[in-house]
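A single protein chain has been omitted; all remaining protein chains appear in their positions.
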């Protein structure tokens, strides 16, 4: 089984986190999935992903003090495997896990994903729960020093065969439920120890192996970022996507910084291997964080974001409460010209970047297209330009309906709004 | 209560660790105490200290894999307070704790000490045990990120009043048992996070306050080292002694390195505040480590060690199986001339140190004595010297019975054996 | 002018350093060039590069104490521009610079390159020499803190327009001489300050601009490494090749480590942008270092080296005294099958790497070829294998004449000698 075939193009879909934080419910998931099937699936958005702590009955209950309540109750089976909280996911009652929900998602033509933390529940180790399919107990494989410093639920696993058995046991369970996408957290950059930022590298390998054993093409996504550029080959060998940024939110500062991350990672993408700019915080977000709002991004910033994600070929996971999505945002998310930039044969490169802006160029031999994007980092509009020796002289229409650009003496110029973008494509 | 009065001179005694590791028993402690009362007490050795994991029935049982077995059984009461394992400490049965053993130690004219780890048992937090004297539970005060990376038993405590209550609860229990000396570990230098080497600083303050509340003059000793020189004032304000070195063992390399630590810490000692060079691995050591041996130190190295510890005014805690001690070692440990260097009015200073050796000078106005010690770091004997403008010209007897020294033209010279020392004292 | 057109494929040639250190002479250069024209040019080796300190009459004269004599005499014109030492390069006498030598090299059908250090001679700053084409002096543009910690000849330049003028003045001089290749040192990784490893980044831009102004397609090569992966975009925008390793020499340890560098940099190469594994220390090397020898590499290690450099598409700069080259080495350097792996359309990727070995795969759609290389890191021979789902079952000839490989059940296996390689290519 070649894991690169699981994600020949950057995955697209929806993730519960940006709107619901830890406290999403089955009803929320179904509502978002239904919207997605109707409005976004035709544009290739297919993954519905339930993010962190679906196994936590207390999720969100002390939100002023803790995002993740320490030593809280976690639903798990006798083998230390988390199960959905039946109060929040009623269809999971009676040990059915996510199977009924996955089945429903599948019935909509979509795919189903879940989030997990690296490792085994701390409680399973302290309670010496048996590891499924082995005659050892969780305390043998749990590494008491391998902790996550922002979610206290887990211990990482030691590098030993019985740890593989545990990962096999959970991932075969997920495969049985019908999971198509697995977002694993505290693994791409393990923040706890500044001198060991990839301390779960062996667990990445174990998880990939466990997926392979299931025979199910489960897309493997690694979080959080910023990913370590010197580990690019390791991510690429074992995972399908990995976060190149810390949690991304709707601020210009964060969007500006993404250009720095994309500069570094621009060379690495290929079918099955996608550096990931994180979810798109558009529409209504922040509800579970007690900060519900329409995205803070201006319309121009949203275009900049979508343009960068598409050019760079990041996965596109929408963070919104989808049923509340407005038409303009929907149009942007499904813009055919933008999405076409994510072609697996495209070769995007940053042409320049300075404090005032950036230029990206993408060549796609398969489409016979060459694209130039002018990004303006400044707080006011600016006339920008880029060398375009292979662009025909004359006037060019803007991809997103902005003003035409002009090509003269091998140079493309256009007026670009504050924090905005102008994109021009020609046939090669 | 002024904690500096608890230890007006550097504490002396015996500690179980160097010989017994985690697995010392009540019989061992009694045998060592009896020897100490007979042979060492007249020289001021008075503390009998039971070191780490007296609460662990499994201590030492997987010694080839673990020094501290992760997630092992720990004896504790319903408030998350460790109790001695009654199998190893029979007199502690029926909830008596260390009271009977302490009583016996006291009956010998000695004082009784125990070792604890910073924080609360991880199990107490996971099991939500009540905190004595409060209406909250252990999970509220345990910090899931505050771990020790070499002993997985504990979580450090958050900086909040209820954490003080927990420390009050254990230390009043110890005071009730008759504990006179408390060695707290994973606190002087918290190794887990390289960027936070004193993450339990607030716990030092809580422990000091808890001791003060008991009204009992319990000596507070902090481990492990190397202590952080920039925290000297904090140690000095709250503790009586603190480890300036990582675990010290019987190798010349470690002894040589102690000169570097002593150089740094030479200015800090004062009554009640004693930088600590760690236990003296003399005689029979290493049994609990499956490496029983007579100390690897040569006789000259032992003299060097004792001379440095005494000059520097380190606490003197013997690490041996005392009943097996030979006469020569006993003589060295009780040498009146050496021990006199630990006078509270002494002012010891390193005069020089280079790759070949070091010279220390100690002035004690109360005794009217000036001492010069010549240490030879080389692997062969060497003639060494030091400026001694206030030493009378002529021949001087060596303190430990070595060859005489000569003072001429304001300079003291002597032949010093490999890794050895020569000490000369004059009346000022 | 598009600098990527200067080096559409990885440059090949010869560099004086590995054999002659700082002390190469015109006669040496001519002899090596003549050999190259005859034996290597047909295989694309075309650059003849004179490495460091061609301007130093004292080069090599205190080789036991200094590689670069501090404050030594340097030949320069009145504008602080280095000139070849006429004693070592007689044709440069009377201010002709390298023009006569370049002319000769060109007459052989070859191209001519030189090495420079970033910045301006320290002496020029201390003597306040005028900067050509400006009314300011060298002390204005020299940054007294921007030093190289291994060659004390230079000060880096401040980020100001007059610094551009200095770079313009030297590079137009070189262009006038007929220089085709410029190796700039102390710039790819500036080692002096651990917290500022790319302190000459603005100078890279100035040098690129100065080259562009000459209108001459001078290949720009940056040294030393290891290059900083997070600066890949900067190197790629301004330079043609840059060193991904510190100085490479003929030891297995260094060759083994190159696999780590290649793993990190595998994604970045493209026409005009070539991560550089450094010179090939084959044949006779080390003469100027007072360590003349035949390369320490075994024949298998040399094959491993050439295979990796070719697969990875590193520039190939031979380090030998060429006229002494033996036939076997020449055959390896000119092996058509190996050199074909450097195709600009190839896409090489590391498939796996562990402590025992590595597998690389290169797909070249233009040639319709897929190549697998099995590298054995072990000190003895080993049977190795790699997934080869698109390789036809059966027996495959080895590229370098080694034993056949076998493909069975989608897996290629072969026996690989110690530190050796086996390469197999199929048509896609």
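Structural remarks
Labels A, B and C are assigned to the chains in the order they are written; within every chain, residues are numbered from 1.
Please note the rule applied: a contact is a pair of C-beta atoms (placed from the backbone, for glycine too) under 8 Å apart; a residue touches a chain by one contact, two chains touch by 3 or more.
Bear in mind the structure is a predicted one, so any value in this text is a computation, not a measurement.
Hidden chain, full complex: it touches shown chains B, C. Checked against the hidden chain, the listed residues C:41, C:108, C:136 or C:192 yield one contact partner: C:192. The chain not shown here is touched by just one of B:266, B:378 or B:413, and that residue is B:266. Remark: the omitted chain is touched by one listed residue; of B:27, B:61, B:93 or B:352 this is B:352. Summary of contacts with the chain left out: across B:76, B:229 or B:406, the touching residue is B:229.
Within the whole complex, the absent chain has one touching residue among C:28, C:46 or C:123, and that is C:123.
Counting over the whole complex, chain C has residues 70-71, 122-123, 125-126, 128, 139, 142, 144-145, 147, 149, 152, 192-195 touching the chain that is not drawn. Where chain B meets the chain that is not shown, the touching residues are 2, 229-230, 232-233, 237, 263-264, 266-268, 350-353, 389.
Keep in mind that, in the parts below, only the chains that are shown with their structure count from here on.
Taken together, the touching pairs link the chains end to end in a line with two free ends. Using the average of C-alpha coordinates as each chain's centre, B ends up farthest from chain C. In this assembly, the C-alpha centroid of chain A lies 39 Å from the C-alpha centroid of chain C.
Once the centre of each chain is set as its mean CA position, chain B and chain C turn out to be 58 Å apart. Within chain B, contacts with two or more other chains are made by no residue at all.
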